[in-house]
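First, the structure itself, so that you have it in front of you.
One chain of protein is taken out of this complex; the other chains stay put.
For clarity, chains are labelled A, B and C in written order, and residue numbers in each chain start from 1.
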Amino acid sequence: MKQVKNVSEVFHWESQRQKGCYFEARSVVEVIKSDVVIVGSGIAGLRAAIEAARASNSRLEISIVTKVQAMRSHSVSAEGGTAAVLYPELGDSFESHIFDTVKGSDYLADQDAVERFVLAMPSEIYQLEHWGMPWSRREDGRIAQRWFGGYSYPRATFAEDKVGFFEMQTLYDTATKYDSIKFYQEWFATSIVKYQNKFVGVTALDIKKGDFAFFKAKAGIIATGGSGRLYSFATYGYSATPDGMHMAYKAGIPLKDMEFIQFHPSGMVPSGILITEAARGEGGILLNKEGERFMKRYAPEKLELASRDVVSRAIITEIEQGRGFKDEASGLEYVHLDLTGIGEKKIKERLNGIREIALKFRGIDIISEPVPVRPVCHYVMGGIDVNIDGATSIAGLWAAGEAACVSINGANRLGANSTAECLVWGKITGELAARYATEKQHEQTPWEDVMMEEKRIFDGILHGSGSVNPYEIRDNLQREMDANAYVFRTGDGLLHALKRIREMKKQDFRHCEDKSRRYNTNLKDVLEVEGMLEVAEVVLLSALTRTESRGAHARRDYPNRDDKNWLKHTLAFRTEEGPKLDYKPVVITKYQPAERHY
Amino acid sequence: MSYVKLVVQRYDPERDEKPRFQEYIVPYRKGMTVLDAILYARDYLDHSIGVRFSCRMASCGSCGMKINGKPALACYTQVSELGTERIVVQPMDNFPVIKDLATDFEEFFEKHKELMPYLVREDRAEQENPKSEYLMKPEELERILQFTYCIKCGLCYSVCPTVGTDKLFPGPQAIAQAYRYVEDVRDEGGETRLNILDNPHGIWRCHFAGSCSAVCPKGVDPALGIQLLRRYVMRGKAPRKKGEGSKPFTK
Amino acid sequence: MEKGRERNRRGIRGWFDPTVPNNLERWAYFFQRLTGLGILAYVIGHIGDTSFFVGGPFGTGPNQSSWSFDLSITENVVGHLILIFVVLIVTFHGINGIRLILAELGIMVGKPSKIEYPYRPSSLRSVQRHIIWVAIVLAVLAAIWAGSILFG
Partner (left out) sequence: MGDKIMTERKIMMIQYVTGILSVFLVSVHLLYQGVIVPYEKAISFSQVLSLYRHIFYGSMLEILLVVILVHGFNGLRIILLELNQSQDWSKAVDIITVIATVVTIAYGTRTVILAVFGGVS
């Protein structure tokens, strides 16, 4: 194999015994040393890597640890667009993008962060373009934009309906330009190692060969994406599990605002594959069983282009009031997304990808037939608690992308703002991490922690035994989440689910049937399920505690927003007994909370 | 049909002498893809099946394999379209097997990288600190667009007869991507790429067998890209020289 | 990971692959190779055989008896069948060769476009594919003609 490793230090128990360290004398842990280690190779991770390489003039060694092959990251699925203010001369403005985002967030976004984000975006679009991104173009050769939900200007920059895919391609391809960036693909990061609250590195498992290694670095960035696979009806790829959040949580960093999970209005039934919001941006309409364009009752002005939480609630309300259709095979109820009014030409020009998807997965040609859709888990607003620079509470460790919660999305993200966020904070954290790594020395390694992690994985799980099928645990977990932490929530439902999750945590699933070393996905999956349970617990407890309805968090028993008590971010800290909640204020600069109308 | 017989080629090079086949009975449901069937077997019948997947919607390129002998994406093949109750899945050819259905892409990625899959420009300052976009007309975009659809799934690589014997041949995916960048009006690195390709194991070792295009799930048509690129290599001249890439927009 | 079965390359056996759907070009590829080698073998033989016109390897000039000797070996049913076969493969190889030359210089393979699902690659739909059929048909016709001359 060609992969060049920078193995400057191979740790062996004997050398450590001489230093007086104590642990079991049986393991050999490979140490892979570099300056910056980035976990995750989605849009955020790759953008960070490129920025770190650029900012350091390729003088720093950058490792990307990613559990899938780099370009297979979940980001490839993003379809619709990336928001940026490109044409102020035609009527768009930074002000407007900021306001739309804050309003969309149901005023839970930190407004200083939103401002920074909006101002930084245009150059990110141009930067990607300059690296080869095939943005769709206007007749005059400039970059084209389109409408997206919740915006007051068509500012979703797009490349057909494969935006995330093309962004990933551009970033991956550009990253190959830098020799200082090394990819460790199909390496599963398992824990963050710190020493006196300073970042030392991450431990990871090589899925391909079954080796365990310690990635020692001066600075780290967690860019492990969202955790949508807590649900089974999700737009996410199977790899979108909350490992990164779980790692941070275990390392003592709080998870923020985890109760806010976005349900996209149009997940195709029954697979949950996304029909992009751009379909509505281009003129698609939602119809109930009676053929009524019901959105006019919920959002008379913006109709289908109201923010996602609003449209999703409308669909579920229609279904609950008996105006939905029912899919016999899966039992799922849905409404129709009708794109037939858009016209063949425009569909083929701008919605080619979803036409392909609907044809292939459902046998429906969107040119002539409506698509069955229902709200689907699509995004987590919350994530690892970071400040406006993306820095975590551990010195030398940053987080970016969907895994992090800078909080520009508050209680509800606007479409097209997420890939954008990944770009902006990818860049910010990449640069800061590079600067930090240039100035600092490697920290001392707390070997006990590394060895304990190794033991947990190999002795505890690979060679462990148990009676419960971990995949069943995963399915049960997803079922609970689908049922009780969906678009509308109730205290009872959340409590029930929380109890069930806590039971599952105690169950005996931490073992592998597959004892082999090579490509043991069984081992990886058990590790994932472990993280899913803990993060699901945080989601449920945060949601149960927040007794109001805000953005994507809609409580049946508390239908109103309560700014007096709840205009604050939830923080969940890990303790032995489970999550401990705390709160922190929202940063409000210009825009005072007001009621939302679309 | 109420169930499918899924036959998986099992092989762990570290433990097994040679590949063997193992059969699983998987309950069928409407709309089931081959990937769904494999994952059912993996989750409930045998946790040790090695298989790579991620997006389940044909955009990440993880799940290329041979299904009933034909190279295809597992997540993009409906069980119903195969028309057989017995489904045999095997790893792609031309890639080393890591385990079972999972194959090793090192060499494939390396070849992609060697052909410089990024925009090469003289105006480094502008490129790294853009103030606006390089202009590109929709029809200029259309010339490269279909090649940008490539999801690096490797299916083309697994069927190309030249790749089957010549390990230095870059393969259809890499060359088609080289064409995508050479033909991009913003790019100025054409000449360098042409020089890399013009060697005894380079672009000339494509004999237009066309199998790459026949199996590509994304309509990339690598065979077309390669032949069009070959024209430039034969002439020894890229469509643009250094400094001739399209200019940034100015007011 | 570079040895033996693990490497999993198809090798020469992969030249011929009837399993790829919608891929007449793959057949043409295989037969272009085979016919090329076949013709080369024939040509080398033919050069040896015609040298008997000048008396064989040690001859010094046109030599009637040596030539008669040569003809007595080649002029029979088997020899004629070989000739017919050579005409067949030369015609195929030649016409398919012209197709390849044009295609490999980007002619007759279609051009890139905005593609639509279901994808049908233009290179496999354009004129070049028809020429494969032309090559096959003409090769058969040429062989029949040669047969009629040699046996008629």
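The working rule: a residue touches a chain if its C-beta (ideal position, glycine included) is under 8 Å from a C-beta of that chain, and two chains touch if they have at least 3 such contacts.
Keep in mind that what you see is a predicted model, and the values were worked out from it rather than measured.
For the omitted chain, the shown partners it touches in the full complex are B, C. The chain omitted from view is touched by exactly one of C:I101, C:V127 or C:V140, namely C:I101.
Chain B residues in contact with the hidden partner, per the touch definition given at the top, are 162, 165-169, 198-202, 204-205, 233-234, 236. Where chain C meets the omitted chain, the residues involved are 12, 33, 36-37, 39-40, 43-44, 47-48, 50-51, 53-55, 59-64, 67-68, 71, 75, 87, 90, 94, 97-98, 101, 104-105, 146, 149-150.
In this text, only the chains that are shown with their structure count from here on.
If you average the Cα atoms of chain B and of chain C, the two centres end up 31 Å apart.
Centre-to-centre separation of chain A and chain B, using mean CA positions: 26 Å.
Chain geometry summary: the mean Cα position of chain A and that of chain C are 57 Å apart. In chain C, the positions touching at least two other chains are 1, 114, 117.
Chain B has residues 13, 98, 104, 144-145, 149 in contact with two or more other chains. The touching residues of chain B, when paired with chain A in their complex, are 12-15, 29-31, 33, 39, 42-44, 46-48, 50-62, 76, 78, 98-100, 102, 104-107, 109-110, 112-113, 116-119, 121, 126-128, 130-138, 140-141, 144-145, 148-152, 177, 181, 184, 186-187, 246, 249. Here chain C touches chain B in the complex through residues 1-2, 5-12, 14-15, 17, 19-26, 29-30, 32-33, 100, 103-106, 109-115, 117, 119-124, going by the rule given at the top.
If you check the complex, the residues on chain A that touch chain B are 1-3, 54, 68-69, 71-74, 76-77, 123, 125-127, 129-132, 134-143, 160, 162, 165-166, 169, 173-174, 176-177, 208, 237-239, 270-271, 273, 329, 357, 360-362, 469, 471, 475, 512-514, 516-522, 525.
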